[in-house]
Structure formats: structure tokens, C-alpha cells
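The complex appears here minus one protein chain, its other protein chains still in place.
Chain nomenclature is as follows: A and B, assigned in order of appearance, with residue numbering initiated at 1 for each chain independently.
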Amino acid sequence: MNRTVNIISKNFKKYNPESIEEYLELGGFEALKKAIEMGPQEIISTLKTSGLKGRGGAAFSTGRKWEYSANVKGDKKFIICNADEGEPATFKDRYLLEYDPFKVIEGMIIAAYTTGSTDGYIYIREEYKYLHNKVRKAIELAEKHGFLGKNILGSGLNFNIKVVSGAGAYVCGESTALIESIEGKSGRPRLKLTRTSKQGLFGLPTLVNNVETLAAVPPILEMGVEEYIKYGTHTSKGTKLISLCGNVNKPGAYEVPFGITLREIIYDIGGGIKDGKQLKFLQLGGASGAIIPAKLIDIKYCYEDLEEHGASVGSGAILVADETNKVTHFLKSVQDFFIHESCGKCTPCREGNRQLTKIINRFVTGNASVEDLKTVEKFANVMKYASFCGLGQTAPTALLTAIKYFPVEFYQQIDRIRKTS
Amino acid sequence: MDKFKVDQELIAKIDRILESYDYDDNSVVNILLEIQSHIPENYIPEEVAKYVGIELGIPTSKVYDVITFFSAINDKPKGRHVVQLCKSSVCRLNKYQTIRDVLEEELKIKMGETTKDGQFTLQYSTCFGACDISPAFRIDDKVYGNLTKGKIKEIINTYRGL
Partner (left out) sequence: MKNCTITIDNKEVTVPEGTSILEAAKKVSINIPTLCNHPDQTVKANCRICLVETKPGKLETACSTKVRDGMTINTVSKLVRDTQRGVLELILANHPQDCLKCIRNGKCELQKLCEMFHISKSNLEDEIDALEKDESNPSIVRDHSKCIKCNRCIEVCQEVQGVSILSHAHRSTKYCITPAFEKKLVNTLCVFCGQCTSVCPVGALYEKDDTEKVWNALYNDNLHVIVQIAPAVRVSIGEEFGAKPGTKVTGKVVAALRRLGFDKVFDTDFTADLTIMEEGHELLDRINRGGTLPMITSCSPGWINYIEGFYPQLLDHLSSCKSPQQMFGALSKTYYAKKLDLDPSQIFTVSIMPCTAKKYEAERKEMSSYGYRDVDAVLTTRELARMIKSASIDFLNIEEENFDEPFGITTGAGVIFGVTGGVMEAALRTVYEVVTEHELENLDFMDVRGLEGIKEATVDLNGTPIKVAVAHGLSNAKKILNQINEGKSDYTFIEVMCCPGGCIGGGGQPIGSTMKVREERIKGIYDVDKVMPLRKSHENPAVKELYEEFLGQPLGKISHKLLHTTYSPRSEKIDFDYLQWNNEIALTEE
């Protein structure tokens, strides 16, 4: 039984994404009209009730975030839709931009209305270049139909959206790094002495939200929050877009209710492991996510249960690895990613990644020493606690959880004769 | 670094691009991406970096920072078409090596190299979000997945103009 749902992904492949008329026929922009009737206060309390949390991975309460932004006064305020989606194994935002761009735009307009924002940016990663002009055209169409521009639907809201391209840097998914890049600088995370909601892009009030977060708002308003929270668990309400990939038969982006088990996701939705192999482990939330062994497959996919086991929902990526994969070798792919993407500014991440790469390479070739295991764990923790931004803090997560759940794999790669330096 | 001849035609193109962005120094990242797409060797030469810096009022050292920071902006010349093969976690699980072997055979170069006629550069890249059709590669802006040996050959040939 396939427990996928169609709330956020309701319109996927159901209309021509280049036609705003078809979007309108499917009930498009009704949520915006409803939002204008509700007014900012009610929208915020609705979002709080919905339990919607940031879908890029940070999982901060969207209702509270919009509330902070709404309370900041400013003649010019920004909304940034973070479509950088650099997290490996994640592609759900791509689906949203490709199959339902108007929904994302609608979500942004509702956010602008709620927070009193004037200018919007959709920051799309360079690797999705083939979508940039499509999204630009969708914006143009929205403008033509009066959903963007001045006094939108008579609400008094003046709001415009621009598409900005990324340039190949995972770290620009971090909101201050993203802002630096829009300001024409290298995308190195900024020190946040003041909240971005007060001082963000160009020093002005800025709200940064993930694509899915914004796309979830119109359906919640449209169907009503009471209906929405019927899905999910007590503390993880509603539904989530997951990116299922790896050694499964049916990789793809699916929408699931929180509380579904991992087993159901992999076998019912994903069609099970390719070539009849056995499941060995999962990585949840992308390269920065925890590694979960197959034996935990019956836990529920929701924030609280995952946290209990040292994992998190993150971006919603679910990577499936079968028995042919050695954990140490898999970790090399994660480590290669982070050493490539580290911005280099802070010592723990730059030097930590440098050292972790050396040691993990030794585990891969079977030349590791006994001290290597201690060293790699020590410095993984230094990175976790001392790094300047989320990249460095979460880069060692996979390694630390792998050591916890698959210690034997590490011991097997230790060359007992070898001593370190 | 080899001397790159900046000719009038290129300067005119650059000026048009700068104009389209209103000479806004905040847009330098997108400006450089666009200029790069007009340079056959797919990179930003030093002379162009200096020129852009002067026109936008940005110190050359900061333009250099932008060029070297972002993976999509190249500071060294590449082939006309850049073939990027993903080597990140999902594509590794799905054995990117099979694609690599076909590409290396087809283009007659190894990973990291450029063909003698300057048409293709073959290089690794990090995840570009095509994990559902993994293993995958990009050529310029297009993404290719769900591949077979025959499909790969076909794809390369379209870029060869065949």
C-alpha cells in the first residue's frame, strides 16, 4: 500500500507549468485571495498551528519566523526563496520549480503580504540553469495577471520577484552566504550580530525560506489548517516532500505524511532494493545527515523519533544503500563532498575537513591505525562544536553516526601493524 | 597564465551585459557567469576580470575572490563544452564509474583532461540534483541521466554536430 499524499505536490504533472491559465483552473491563487481576507495575524497563527517548520533543513517554526519578520518595520523588506538545493540526494525543490512554479510564487506573495515585504528574490542554483528562464516566464505571467506588481488584488501590497542565479557553491544554501552572493561577494557565511529578519540583504529586513516551505503555505490555507494537521504525528504535523534515491527501484520525489515508517517509504513507495539486494543503511537528510542502520527501519519518519536516534529530517532526502556498500567507502563520498564545498574561512571546518579526508582515505585503503579512529572522532567533534556555520557543524554527522552504528567496519579497516606518523 | 587577447567584439558584448544589469556591482556573480558563456574557452581571463572590476567599481582582488570561490566560474580555460560527471554520494552508490568509462572511451581523454581540439573538457562535479536519474552527467546546461552506452554516444555526437 502506497501511502503517498497529494497536498503540496497536488499539481505535479497535472498541468502545463508554462500556463498560468491552467494553474488558475486548478484553483491557483485562491489561497492568496483567502490570505488577503485572513490578514497577517491570522495567517501567522494558522502557520503556527500547522506546525510547519523550515523545509530546507533548519526546521525553524515558519509561523514564528514570519512573525519576527512581520514585526520589523521597514520601507524596503526582502523575501528570498532559497532554491539553492545543494544537499546531495535532494531534488524535491527541483520538482516544485519544474512542475508547479506558480505555487512557489503564490507562497512568496502570501509571505510578502504577511510580512509587509516589497521585493522578492528566487535564488536558484546554477545547476538548475535549465529552469531559470521558465521561472522567469512564470513570474512575468503572474505579473501580467495582476498577482505581482502594485496593489496586488487590491490588498495594497506592492511586490516584485526577481530570479538570481547561484554559481556552484553548496555553502550558498546557508542564508547569510546566499545573501553575500546576491550582494556580489564570495558566498562565505556572515557573522550574524543581528537577526537576518532585521538586517539581512543590503542590511535590510530579510526573510529567507526554502522552496518547499513557501510552497506548503497555499495548500495549508486552502484546505484549512485543521484538515492539514490530520496528517502527521502529534509533534510533526502535516506532510513532507521526500527525495528517495540510491539503491531503490523507484527513486523520485514523493509526498508522505509524517509518521510513516522508513520501511513503508523504502518498500511500499520505493519498490524495495534494486536487484533483490539487502538493505544495509540509510542516510537521512543528505550528505550532512545521519547514517541509520537497516535494523532501525521501523522507526517513524518524523522529527521527534528521528532525533531520538541521533538523526533528523533535514532536507527530506532519504538515501538507500544496499549490502554491497562498505560504510567507510561511502563516508569517503561524503567527505570528498564537504572538503570540496567548505568555504575555507574558519579553522575547524577547513582544517578539520582536511584532516578528516586524510584519515578516512586511510580507512578506505585499509591503512588506518588504531589512533586514527580516536583522532577522527575527536576532530569530528571539534568541527561539530566549533565551526562557524552549519556546513562545518553537520559535515561530521555521517561519520559520527557511522562510528556509532557500524564500529566493526572501522575496525576491519585498521592495519594493526601501522602506527600514526 | 597565457595572455588572452581581449578584442573589440568581446568588449562590446561585455558592455552590453553590464548595461543589461545597470552596471550594478551587486550583480557581479551573475554578470561574470553570463560573460563566461560568451567566451569559447569558458573562463574569465585576467584582463576581463580587471575590466569588469573597473567598470563596476570593484577592486580586482575582490573580483578574483568571486571567480575563484564559485565552482561554476572558471579561472582557467576549459573546452567549449564542459562535461561534468557527478561523483557525490548517490551517484557513487549507483556506480558512476560505468559512465566514466564510457565517457573516457568516447572522448579519448581521461577525467580532468580536455580534448586536443578544445571541444570537450571532462571533469567531476558535486551533486547537481539529478539523483532520481542517477548516475548522471551534465554537458553545459543540460542534465543527462537514465543512461546506456548507446545513449551516451548519441548525446556526445549531438555536441559534435553529428
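Operating definition for what follows: a contact is a pair of C-beta atoms (placed from the backbone, for glycine too) under 8 Å apart; a residue touches a chain by one contact, two chains touch by 3 or more.
Because the structure is predicted, anything quoted here is derived from the model rather than measured.
Out of A:Val5, A:Ala59 or A:Ala386, which touches the unshown chain?
A:Ala386
Looking at A:Thr261, A:Thr347 or A:Asn367, which residue reaches the missing chain?
In the complete complex, the chain left out is touched by residue A:Thr347.
Provide the residue numbers of subunit B that touch the chain removed from this figure.
1, 46, 49-50, 59-65, 68-69
Touching residues of subunit A against the unshown chain: what are they?
Counting only subunit A, the missing chain is touched by 169, 186, 188, 191, 193, 339-348, 350-355, 358, 371-372, 374-375, 378-379, 381-382, 385-388, 420-421.
We take it that only the chains that are shown with their structure count from here on.
Residue numbers of subunit A touching subunit B in their complex, please.
Residues in contact with subunit B: 85-91, 94, 125-130, 164-170, 181-188, 202, 243, 245-247, 251-253, 283, 287, 317, 319-322, 325, 330, 333-334, 336-337, 340-341, 343.
Which residues, counting only subunit B, touch subunit A once they are in their complex?
Those residues of subunit B that touch subunit A are 25-30, 32-33, 58, 62, 65-66, 69-73, 87-90, 92-94, 126-134, 138, 141-143.
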